[in-house]
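Every protein chain of the complex appears in place save one, which is left out.
After this line comes subunit A, so read on.
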Amino acid sequence: MNLNKERMSARTVSHLKKGEKGIIKSFTDRAMSLKLLEMGCLPGCEVRLDAIAPFGDPICINVGGHYSLSLRLNEAAVIELE
């Protein structure tokens, strides 16, 4: 797994617009990446932003078409996209 700390400007899940898709590339936080991996957010997996809660946070993403996962924006910002 490649941890990417230097390129902070990379596009992350928190940048997705509603309905937009992206492919997971890597994670920028160790602890959170462990939990995300266990929940099936793997590098190479396609995600799509499905819903944004009132006040813009948390968001719900669809993981690989299989299920819907709700994340806070700061958690979503940890997932870098290709």
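Note that in this section a contact is a pair of C-beta atoms (placed from the backbone, for glycine too) under 8 Å apart; a residue touches a chain by one contact, two chains touch by 3 or more; residues count from 1.
Operating definition for what follows: contacts and distances are computed from a predicted model.
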Complex member absent from the view - protein name from UniProt, among "Ferrous iron transport protein B", "CO or xanthine dehydrogenase, FAD-binding subunit", "Sarcosine oxidase subunit delta" or "1,2-phenylacetyl-CoA epoxidase subunit B": "Ferrous iron transport protein B"
Missing-partner contacts on subunit A, residue numbers: 1, 30-40, 42-43, 50-58, 60, 62, 64-72, 75
